[in-house]
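Worksheet: the structure to be examined is printed underneath.
Note that one protein chain is taken out, while the other chains of the complex remain in position.
Labels A and B are assigned to the chains in the order they are written; within every chain, residues are numbered from 1.
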Amino acid sequence: MSYEIPDDLFYTKEHEWARREGDFVVVGISAYAQESLGDIVFIELPKIGEELSQNDTFGVVESVKAVSDLFSPISGKVVETNGTVTETPELINQDPYGEGWLIKLTMGDDSELHNLMNATEYEEYLGQEAKEATEP
Amino acid sequence: MSAGPGRAGLVLAAELIFEKSRPGRHGLSLPALDVPLSSPPKALTRKEDCNLPEVSELCVVRHFTRLSSWNFGIDLGSYPLGSCTMKYNPRVNEAIAQLPGFTNIHPYQPEELSQGALRLIYELEHALSEISGMDRVSLQPAAGAQGELVGVKIIRAFHESKGNPRKKILIPDTAHGTNPASCTLAGYEVVTIKTENGILESHTVAKLMDNDVAALMLTNPNTLGLFETEIKEIAKIVHDKGGLVYCDGANLNAIMGVVKLGELGIDVMHFNLHKTFSTPHGGGGPGAGPVGVKKILAPFLPSPLVEKSNGLYKIYPVGKNSIGRVKGFFGNFLVLVRAYAYIRALGAPGLKRTSQMAVLNANYIKARLKDSYDLPFDEIEKRPCMHETVFTDKKQQQYGVTTLDIAKRLLDKGFHPPTIYFPLVVHGALMIEPTETESKEEIDQLVDSLIEISNEAKENKKLLKEAPHNTIVGRVDEVGAARKPKLRWRP
Partner (left out) sequence: MDYTPHTEKNIREMLDKIGVKNIDDLFSNIPDQIKLKQQLDLPQPLPEPELVSHCKELSSINTTLNDKGARSLVGFIGAGTYQHFIPTVVSQLAGRGEFLTAYTPYQPEVSQGTLQAVFEFQTFICQLTGMDVANASMYDGASATAEAVLMAHRILKNRCGVVFALTLHPEYQEVIRTYLSHWESSNFQKIGWTSSGEIDLALLKKALEKEPAAVVIQSPNFFGIIEPLKEALELIHKSGAIAIVVNNNPTSLGLFEAPGNLGADIVVGEAQAFGNEIGFGGPHVGFFATKDEFVRTMPGRLVGETMDNRGQRAFTLTLSTREQHIRRERATSNICTNQGICALKASIYLSLLGKEGLKQLASLNYSKSEFLKSLLKKEGKISFPFSGTTYNEFVLKLHGNENETYKKLIKEGFIPGVTLSHWYPELPNHLLINVTEIHPKSELERFTEALRRVAT
């Protein structure tokens, strides 16, 4: 199965994406992540002002039968969270790269972005993961 | 829902009991007030009435009788729920547990007035010790998970008595979810052991075992229905590094009278009386989760431990090393009564035959189903299973049919589905535990139904996707329930 992987984003191994917007970075989860979780029923996001380091957990996303931590792709301060998705978490399923965004961080060290995968690398990574999953 | 009582034939609807309330009705006759009426100070009294429903006795009887008719239970048909041991719950045990000499006694009445109850606790402890090969058994824990907590606390207390509680507990990835949850509750870090081919191998344990590991927690037979053959070697590896071995006794039904866990290097274990010893599950409980230990750990057990001296049964006061109590009073005594009656009825030959027939039934299912459903590991395919076996939905997936669809369709055929999506290491798991009390004909019907379903998967996928069709409610919107939780009735 193939998933939408926009070219202009950076990706983590835990399936978060990061989009540079000037001095800020917007973070969400990938189409693959929302698809494997299934219908998302609950999301917990950090408080505005919270300082995150790269790979810190910043929240939790839940479906009926699964829970996943959310990991911050970069270091930075939370300046905005998506209040609409906490009310209607199905937005993450419907539009993971758009209306289903999760948090906005200040951009500190932009070299951190380059520790992440680009779209091609992420696609390859998903291919590997899918292969491992089918082997018992 | 229709306005009349009938839904489909004689399947009767029931509103919530609160919706049936009519002011002025009542369903209980209380004794008359034969002393002067007193009232407490106004400042302390309840300002608004508690709005319990106002209904007649007959209304209550009909309400709960109708509710009961929407349930599936062992009394209605096969319930092959893996790891849950849904065997017949003998009716005689229910009658015995309702004897006033058991129900109307108080845990704080003097011991001399409770000799029958204390003797029962004493004899049950001894029977469980004999069955398991453990030296002492505390009957206090209310359920398997609480037994685990007690067991892990005992492990901690043991290490603390040696000066270092240690940090980690090793748990195979096939374990029940309660295992890691209990360890965290007792302050331990959980290290998951990745199992290969469904079996725990001694070299894997050896690699992970160090002086920070307090214990290895395993289930034997494991949740894939396989006996851990290297158990003695594994226990030795753990013991050599000063660790202890805990066994989750959830699957004891496979090995009674065949092997004793206490002779395999297990130091502490729990029993699930509501599985192996046939006390009913009651739609969730109550159960009982006694904990058995080897002599070296006995000082850490919680009460009640009953001793006999001069013909009197006495509750043995626990020493300063005991982990303390985990629940009030003496545990779920009336559950203990049922388990005691079960063990007395079966005796040694009955318990052994129980395990033999449980294993026979599981292997028969495996033999009949292996062409229609995928077996996930070579080891499962190759070896005889114990009391349960695990299939997957791999063969059905090519038609877009999943384990969930298979389970729901099985409801239409009059069976409770197996445990699904557990153990977590098996993708799309269907875990079947028939138990010994199912007859060959019942099992044949179950297997025939599962084969039919695998054919339907090829020919009529829609039938499965929309299943169940014959139940009082159709597939339930669990997503909606979780997104907008409605957890109580409000007027």
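Following the convention adopted for this analysis, a contact is a pair of C-beta atoms (placed from the backbone, for glycine too) under 8 Å apart; a residue touches a chain by one contact, two chains touch by 3 or more.
Note that the coordinates shown come from a computational prediction; the quantities given were computed from them, not determined experimentally.
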Quiz item: What shown chains does the left-out chain touch?
Solution: A, B
Quiz item: Among B:Gly144, B:Gly198, B:Pro376 or B:Gly428, which residue is in touch with the absent chain?
Solution: B:Gly144
Practice problem: Would you mind spotting which of B:Cys84, B:Leu170 or B:Val268 touches the chain that isn't drawn? | Solution: B:Cys84
Practice problem: In the full complex, which bits of chain A touch the chain not displayed? Write them out. | Solution: 42, 62-67
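Methods note: only the chains that are shown with their structure count from here on.
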Quiz item: CA centre of chain A versus CA centre of chain B: separation in Å?
Solution: 38
Self-check item: chain B partner contacts - residues on chain A that touch it in the complex
Solution: 39, 41-42, 62-65, 89-90, 133, 136
Quiz item: How about chain B: which of its residues touch chain A in the complex?
Solution: 376-377, 421, 426-427, 478-479, 482-483
